Structures are given as C-alpha cells and as structure tokens.
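Below is one structure, written out as structure tokens, with a few remarks after it.
Here we show just some of the chains, and they stay where they sit in the whole.
Chain naming follows the written order as A and B, and within any one chain the residues start at number 1.
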C-alpha cells in the first residue's frame, strides 16, 4: 500500500493522499447516511465523496473480503445514491489492494470492483494489487517478503500509472448522465409493477388453496 | 425460517430449537475466542458447539452475504479449531436460509457452505432454502409473498427432511478422525518450510539487488 502511494506520488506530484483505517472509526451497520449512536460513517463518506481515486485495502478472510470491507460496501450502497439520484462516485476511479495468506483474490477483487461500478466508479485495467501465499496456512505478506515479488512490483507500477491516468482522463472527460429522469421513470414503473404483482399474488394464493 | 422450523418439528418431535439473532449481541471483530470489551461471541459459540444442526440465515447485500454473517464466519474461523485441534463442528450438519430482493444466492450459499465444511460441518443435499425477487430493486420476501412460491415450499420440505436425516445419520455414524497428530505434522512441516522460505528470500533479495 505504501509502495503504491509512493509510486503514485512520483508519477503525479500534486497528489493528495488520505489514508483511512476504517477500524479506527465507529462504523455501524445500516442503510442510512448516519445511523446515529456515534456512527462515524458520515466522516468517511465525506472523504469518499471528495476523492478522485478510491483504493480499497482489505485482507481476505475465508476466501472473501473481510467483514469490515463488507460493511464499507454496505454503507456505500446506502449512501451513494443520493437525493438527486446522482451516484456519488461517477467520475471516480477505483483500485484495490488485497493480501491474504492464500487464495481468494479473484473473489474479493471481482466482487468489490463490480460493487464499485454500481456506485459509479470506473475500473481501469490492472489496478488490482495483491499478494497471497501458496495453499494452506503460512506467512503473511510482511514475513513472506511479498515486497520482493516480481509480480507485486509489476502490479504496483501498473496500478499506480493506470489509476493516475484514469483519474486525469475522467477530469477531462467526465460522465454527464443525469440520473434523475431515469430514476423517476424506474420508480414509476416499479410502483405499477408491484401493484400488479400484489394482485397476481392474491389470485395465486386463492388458486393454491383450491389445489 | 419459521416455516422450516415448524416443518422440522413435525418430522422429528424431539427437536430443540435455539434461534439466535446475532444482531442482538455485541460481537466484536477478531480471531480469539473472546475479544474482551464486552464481546458476547462466547455466548453464541457455546450454542454453536452444542448443536447438531446449524442453520445460518442471512440476507444478500451487494451480491454476497451480509457483513454480520461474514463476522460470524470469521469468528467461527478463529474459534472452531480448538486446542485439541479437533474442529468443533465435525458431526454437525448445516443448512442455510437466504433472502434478498435479487440475485446473489449462489455466492452466499456456496461460500458459506464451503466455509462451514472447513469448520467440520457436513452439507446434506438440498438444504439451501432461499427466496429472491427478479432483477432490480423490488419487494422483499414478505411483501412479495415469497411464502407462496412453489419452489420455496418444495425446498422447505427438502431442507427440513435432509437436515433431520443428516443429523440422525451423524449420530449413528460420527466422524472419528483425530486431528491432533495431523495438526502436529502440519505444523512441524510448516515450520521447516517457513525457515527455508526465509533463507530463500534473503538470497532472492540479494539477487534482485544485483539485477
């Protein structure tokens, strides 16, 4: 992670970095912007909203992203589809940094990237940076000297360059789609659909009872 | 869930049920049996240890299991591989109940079942019980009358029968593998491997510097 940041700073000298260790915040479960009871998600959300490049760092746990990363994704789901229906992360590029002592990279990276595209992010090529050991329990990144891995080092380079390129590209060429009329139409259609489904289910219940 | 329990009670009249709503407990992140600071995982762990049938219920969130279910899996990972090296859930059968307003069943069920086999569980055929709506946002199980679904109802029957059968089968025919000598050998081997890897990495670092 730090190597990635260093390399990104070298590539683009006017880069501002804000590292957030989510575990240091009191992040509650839920779907609102602020779940109360000291929920500190709003602090993180402000940071996320303002960034051009979002890099999520997570360990793998039981083959998937750690619960703390899952909570971040859930909270983003609740809070990136604002009142004006404009997804907050349109015009943000995303990368990911993953470590684990074995297998699970594809699941973590694939699901997290896909989730992020649903919040509006653009995913450049080769912006997943990861290290895992071979099968079974074993040393983690630091003890195993993951920093020596030629693959990790190549990917640090690609991730750094492509994130910077992607962010500059979106600055020049931002997505301008207006979600509001699309959202309005979606909600109108869904309202009718749900009403018709309700009627169909009432008939269905009667018909099943007659069986 | 309640329909499943009712049906299981009909099939086996001496069934004791303990429903645990994990959200009602203070479950902390971590890998120990008791993470302190009011961690209530030990209470849940006792229940899990003593059951013959373990059914995990979770919503889907962003295509995967909700973070609260992920925390349960992480805590089980930390605490089911006890001092005596015997996985605590050997001789437990597992089922799953999943709801969501759209897609994600396979990911949630597949990962959760696979994780549970690593804690010792046996997975009978057709013990995944789920409902999801069609693509997009929409009504949840209750509003959408998922209870009318012929598929849900068939699967309630199969899940109930196969969980009961599986539990009785394991009572008669328990796994007796002793993990201790296996774990001892694994750890001895890993210790040597890690030492050799460390030496190899020292050489590797030198060689890379020379490049």
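Brief remarks on what is shown
The rule we apply is simple: contacts are C-beta pairs under 8 Å (C-beta built on N, C-alpha and C of every residue); 3 or more make two chains touch, one makes a residue touch a chain.
Please read these numbers as outputs of a predicted model, since none were measured by experiment.
Note on stoichiometry: the full complex in this file contains 4 copies of its one protein sequence, with 2 placed in the shown coordinates.
The rule we apply is simple: only the chains that are shown with their structure count from here on.
Work out the mean CA point of chain A and of chain B, and you get 25 Å between them.
For chain B in complex with chain A, the residues that touch the partner chain are 23, 29, 61-64, 66-68, 70-71, 73-74, 77, 107, 111, 114-115, 118, 136-139, 143-145, 148, 186, 190, 193-194, 197-198, 201, 204-205, 208.
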